[in-house]
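Shown here: the complex without one of its protein chains, the others still in place.
Chain naming follows the written order as A, B and C, and within any one chain the residues start at number 1.
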Amino acid sequence: PQKEDLISRLKSGKNFLRNQEPDKAFLEFKTALDLAKSLKDPTEEKKAARGLGASLQRQGKYREAIKYHSMVLAISDREGEDSGNTEAYGAIADCYTELGDLEKAGIFYDKYIARLETD
Amino acid sequence: PQKEDLISRLKSGKNFLRNQEPDKAFLEFKTALDLAKSLKDPTEEKKAARGLGASLQRQGKYREAIKYHSMVLAISDREGEDSGNTEAYGAIADCYTELGDLEKAGIFYDKYIARLETD
Amino acid sequence: LETVPTIKKLRAYAERIRLAELEKCLSKMGDDIPKKTRRAVDDLSRGIVNKLLHGPMQHLRCDGSDSRTLNETLENMHALNRMFGLES
Partner (left out) sequence: LETVPTIKKLRAYAERIRLAELEKCLSKMGDDIPKKTRRAVDDLSRGIVNKLLHGPMQHLRCDGSDSRTLNETLENMHALNRMFGLES
């Protein structure tokens, strides 16, 4: 069913990322995101958003990547469940670093660092 | 049989160590070492020797601890299988540091560090 | 702010190690790893890396209000660059 398709999209997106094919990864994660939304599955929705962010980062599209990494934070806020936030803060900061906006990067790294000792 | 007794001695020695009762841990590991020898089981023999070293270290008996940690290295040489050596080198160096012999400690830390990147 | 790129490089360095070791671990565990196990192992790898990085990361950030702190922060950065080979 849809859930199986979702899981397999996430898996294949990950494999494309590993094999340095971020454009193909992006398409898989995009489908996964739509599926996760229609299934109302926030955990998988976060995974898809993170995957989309990572795919765009690998392609040097840092502004768009920030959009998707921020989506992870938004889902956390919506669900009152903050798994994945540490990684999202770190990734957003990495993107701002690449864009040369060290001030903004610092702000997000501070959030990232504050969470390193939590689980 | 003997093998089960050996495994349970190792386990209970570990628990005593965790509960800060190194003298009781020592006795368990000692029995385990004898069992492992009579069963000719080098893997468990190393675990027992390491446990004995750790128990003595916790009691401040560093010279004796070095003897047992060195036993791990000797078993490795005998069996041509070097698992546990990284930890043994590090522990021996720790003991020499406690004894104030920083020269000897340095020699063993060098062996330890050289192995950190291997598996 | 000069230390920001070092934070990024140190994160990437640690993540490479984490992923390599995680992959080795999963391949040793064979196929059909229960989801609970898979999750626990992932958490373990992140937990160790994050807790080990916490101290260095914190000491790469300073509010810059006094120069002693700033100098120390830069010294920390230089030491981390050397120790983890982050400049190359």
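Keep this in mind: a residue touches a chain if its C-beta (ideal position, glycine included) is under 8 Å from a C-beta of that chain, and two chains touch if they have at least 3 such contacts.
Model, not experiment: these values are computed from the prediction.
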Contact set of the excluded chain (shown chains only): B, C
Touching residues on chain B - with respect to the absent chain: 86, 90, 93-94, 97, 102-103, 105-106, 109-110, 112-113, 115-117, 119
Positions on chain C where the hidden chain makes contact: 14, 17-18, 21-22, 24-26, 28-30, 36-37, 39-41, 43-45, 47-49, 51-52, 55-56, 58-59, 72, 75-76, 78-80, 82-85
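Please note the rule applied: only the chains that are shown with their structure count from here on.
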Mean-CA-position distance for chain C and chain B (Å): 30
Mean-CA-position distance for chain C and chain A (Å): 18
